[in-house]
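One protein chain omitted, others in place.
Every chain is named by a letter (A, B and C) in the order it is written, and numbering of its residues begins at 1.
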Amino acid sequence: MKDKKPKSVFKEGAITSDFIGNSIYKHQTKTSIGAHNIFLGQVRADEIDGKTVSAIEYTAYEDMANQKSHDIRESAFEKFELTCMHIYHSLGTVKAGEICLFVFVSSPRRKVVFEALEFIVEAIKADVPVFGKEIFEDESHQWKKNT
Amino acid sequence: MKDKKPKSVFKEGAITSDFIGNSIYKHQTKTSIGAHNIFLGQVRADEIDGKTVSAIEYTAYEDMANQKSHDIRESAFEKFELTCMHIYHSLGTVKAGEICLFVFVSSPRRKVVFEALEFIVEAIKADVPVFGKEIFEDESHQWKKNT
Amino acid sequence: MQITIKYFGQIAEVTKLEEESLEFSGSLVSDLIEVLNKKYSKLINKDFQIAQNQELVSNETEITGQEIALLPPFAGG
Partner (left out) sequence: MQITIKYFGQIAEVTKLEEESLEFSGSLVSDLIEVLNKKYSKLINKDFQIAQNQELVSNETEITGQEIALLPPFAGG
C-alpha cells in the first residue's frame, strides 16, 4: 500500500507560456545543470469529417494518474542522471493552440535529457489514465485516443 | 556562392526565460502543431582544478556559423515533418545558470520532434563555429571544447 | 460482496454515472464485466480496461473488492 499521496501533476485549464517561462527561470539558480529538454503537448485543431476540433476537455482518474506519474518519475531518476524533472497536465477545457502537457527534464549533460524526455513522454501517454473529449465547433464531440 | 545572407542565429548576451516564454506563446496561433520540443543549453558552474566557472564568453565566425545553421535547418526540414524550427545562440558573456542555446522544433505529431531536436542540437555542436572562453571567478580563463 | 466502481470518459457517458456500488457475487474480473455488460448493453461495443487498486488487471484477476475502475483508452498529452 502507498503510504502517502504523490504530488499532483494536474493544473486546471491550459498551461500558459508564462508558467513555462517562469519554470525555466527558476532553474537558473541550479548551476550544475548544462542541458534542459522540454516537451509541450498542444491541442490541434484537427479536421475530422469536415468538422474542426475547437478544444479538448480533459478528465482523469486522478489518484491513479498521480501515482503512475510518480512511478514514471521514480524510474526516470533511476535510469537517467537527472538533476530535476517536472510533469504538468491540464484538466478541464484546453482550446486548440493551447498547451495541455508540459514535461521538463534537466541534467548536467545533454545526451541524457533527450533519452529521458522521450521515455517520460511515452510513459505518460501509455500509462497515465487521462481522458480527452474532442469538442467540435458545432459542440458535438468525439473521444480522443492516443496512438 | 551564396546569393543571400542567411538569418542570424545570434543574440547578444544570455537568452532570457521571457524570450523563451514569448516564443512559445507565439506558436499558439499555429493550430496544426501537436508537439513542441525545446532544448536549452545552460552555462554550468563547473569546478576545474579548484576554480569555479563564473561565465562563458562566446565568440563566433558569424558568417560561417549562420550559413551552417541555415544548412542544418534545411536538412532538418528535409528529414523530418516539422511545422517550424528556431535556433538562437548567445554571443558575448553568459553567466553560470544563464541560457546560451535555445532550439525549438514543432510538428503535428510527437515522434518526429524528439528525433529532429537531437539531430539539430548534435549538428550545432559539431558543425557551427562558436568558441567559448570559460571565465573563472579569479578572472583566469580556459577554452571550452565540445565533447 | 459490496463493491464500488468508478467510470471515466466515454464509459461514464454510457453508464451515465461516475461511481456506483454494486452487490457482486462472482470472483473474477471477467465475471464483473459480464454483470456490467448485462446492466449497460452499450458497454459491449466500448473499448475499456479495468483497474483494481489503481493497477490495470486482466480478465483472470480475482476481484478483491478494493477500488475498481473502468478506463477507456488513455488520451493524455
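We adopt the following convention: a contact is a pair of C-beta atoms (placed from the backbone, for glycine too) under 8 Å apart; a residue touches a chain by one contact, two chains touch by 3 or more.
Small disclaimer: the values here were computed from a predicted structure and weren't measured.
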*Tell me the shown chains the invisible chain touches, ordered by label.*
B
*Looking at B:Glu47, B:Asp63 or B:Glu81, which residue reaches the missing chain?*
B:Asp63
*Which residue among B:Ala14, B:Ile33, B:Met85 or B:Val128 touches the omitted chain?*
B:Val128
*Can you work out which residue in B:Leu101, B:Leu117 or B:Ile135 touches the chain that's missing from view?*
B:Leu101
_Positions on subunit B contacted by the hidden chain, ascending_ = 41, 56, 58-61, 63-65, 67-68, 89, 100-101, 121, 124-133, 143-146
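We adopt the following convention: only the chains that are shown with their structure count from here on.
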*Would you mind pulling out the distance in Å between where the CA atoms of subunit A average out and where those of subunit C do?*
26
*Compute the distance, rounded to whole Å, between the mean C-alpha positions of subunit B and subunit C.*
49
*In whole angstrom, how far does the Cα centroid of subunit A sit from the Cα centroid of subunit B?*
24
*Going by the touch rule set out above, which residues of subunit A reach two or more other chains?*
41, 121
*Scan subunit C for residues touching two or more other chains and write them down.*
77
